[in-house]
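Every protein chain of the complex appears in place save one, which is left out.
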Amino acid sequence: MDFYSDLKRIREKRPLIHHITNYVVMNDSANITIALGASPIMAHALEELEDLVSMAGALYINIGTLDERWIESMVKAGRIAEKYNIPVLLDPVGAGASRLRTEVTQRLLESFPVKILKGNSGEILSLKGIKGATKGVESAVSGELEAAISVAEKYGLTVVMTGKIDYVSDVKRNAEVENGTPMLSKITGSGCMLGSVISSFMAINDDPFISSIEGLLTYEISAEIAEKESDGPGTFKIKLFDEIYNFKEDYYNMARVKYL
Amino acid sequence: MDFYSDLKRIREKRPLIHHITNYVVMNDSANITIALGASPIMAHALEELEDLVSMAGALYINIGTLDERWIESMVKAGRIAEKYNIPVLLDPVGAGASRLRTEVTQRLLESFPVKILKGNSGEILSLKGIKGATKGVESAVSGELEAAISVAEKYGLTVVMTGKIDYVSDVKRNAEVENGTPMLSKITGSGCMLGSVISSFMAINDDPFISSIEGLLTYEISAEIAEKESDGPGTFKIKLFDEIYNFKEDYYNMARVKYL
Partner (left out) sequence: MDFYSDLKRIREKRPLIHHITNYVVMNDSANITIALGASPIMAHALEELEDLVSMAGALYINIGTLDERWIESMVKAGRIAEKYNIPVLLDPVGAGASRLRTEVTQRLLESFPVKILKGNSGEILSLKGIKGATKGVESAVSGELEAAISVAEKYGLTVVMTGKIDYVSDVKRNAEVENGTPMLSKITGSGCMLGSVISSFMAINDDPFISSIEGLLTYEISAEIAEKESDGPGTFKIKLFDEIYNFKEDYYNMARVKYL
């Protein structure tokens, strides 16, 4: 795959990425999207969602600080995306940690088509059990890729399951990405920013399996370089914006991806 | 004009700048206001607006992530500002991009006096057409200053229209500011932070045409210096706070302003 040509297309076309996301990360998510080369929009008012989502190249929904009003906006935005054939990435932050989050994730998945579901293993695993024969978390953990495949199959989408190793599956194709740095877990919103990056690739590449891998590599390689230039999580986050902005073709030589 | 004496007055008097702004930029807007020398307040609850706005030196309203509840707060805050004779700067983020934003901007302009209307050319131009003979966007773009003048005249206020060149007009007086750096477009909220800076000058200088120019110069010269010290948009934003905090009298020698 020629990852760099897709990055160049983002920088040239500057697709609009509509975000409905949480209060904590809005600023960082907007900045990572711009640094990558795309254009973020953040808007949630029901009255204007059609005007704005219909112009977007992708819709990114993140339930990090959800409440009833925001849930309504998420459902409406997703349905508008469906109407205009705009791809959706869903980030079920905290699914499994509260009943509300697990149920809302389920409800969103049933309300409109989602192209990519991205979460950590706890979040993805929490969706495995719903309305199905629960295998129990322990057994599933021993086979993370297996779990990603089963969720991808259940919902008919591409799953990105992040962790020390990231798994990507659309059932037919599976990949492992081993880039990144533990420093990503020392800042808030590192998963949310990844969601913005993958959504940007999704806006210019129709194949969600490919755009997921491109997003993971671009973000995590930038993080590896940023980590080397930083003295802690403060400087790390700042350099992460710099590095994704300065991303060069040969950085992709650092890619550690396996197709399984 | 002696720009520096007004900056010194901000640093000495530390005027309260009441912000009703969007979720994405609240942190950066508060920090740029403090770095300049003024004091930000962010509060939107209807029950406390009178207690807080009445103490402010200026009110800054930004519709970036509006919804019905926030619109209500904006209207109420503006009317309180009118009652206490506090100058208002309105930042119609996204006007023209959705009908809601264009209408809300119009509604705010009709609900209370606005001293300064600050936006990019798309936003300002979207206000030209309302209830008027629309000239069409293309023709207007060829005469950006003309558009700024016509909006200033229509609403009886000072217009700041930002872009590669910034235009300031109160109909009688017109100016062009050519400072700044393209790096400002690589971070979110650069226009919103400018709004906080102009509002701070507006709080200590009664002439909105002058305070607009002072705000533009102080912010954009700081950005030029910050850009030279940065490796990308991450470090740029951080250095922008440093430079506005460290702003010295001779920085104004870099001013590129023309009175037309």
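First chain written, first letter: the chains are A and B, and each begins at residue 1.
Throughout what follows, a residue touches a chain if its C-beta (ideal position, glycine included) is under 8 Å from a C-beta of that chain, and two chains touch if they have at least 3 such contacts.
Quick caveat, the model's predicted, so the values are computed rather than measured.
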Q. Which is it among A:L52, A:L66, A:V197 or A:L240 that touches the chain not included here?
A. A:L66
Q | Hidden partner chain, residues of chain B it touches | A | 23, 26-27, 30-31, 34-35, 40, 42-48, 51-52, 55, 69, 237-243, 245-246
Q | Contact footprint on chain A, counting only the chain that is left out | A | 22-25, 27-28, 64-68, 94, 97-101, 185-189, 230-235, 237-238
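One rule holds for everything that comes next: only the chains that are shown with their structure count from here on.
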Q: Round to the nearest whole Å and give the separation of the Cα centres of chain A and chain B.
A: 33
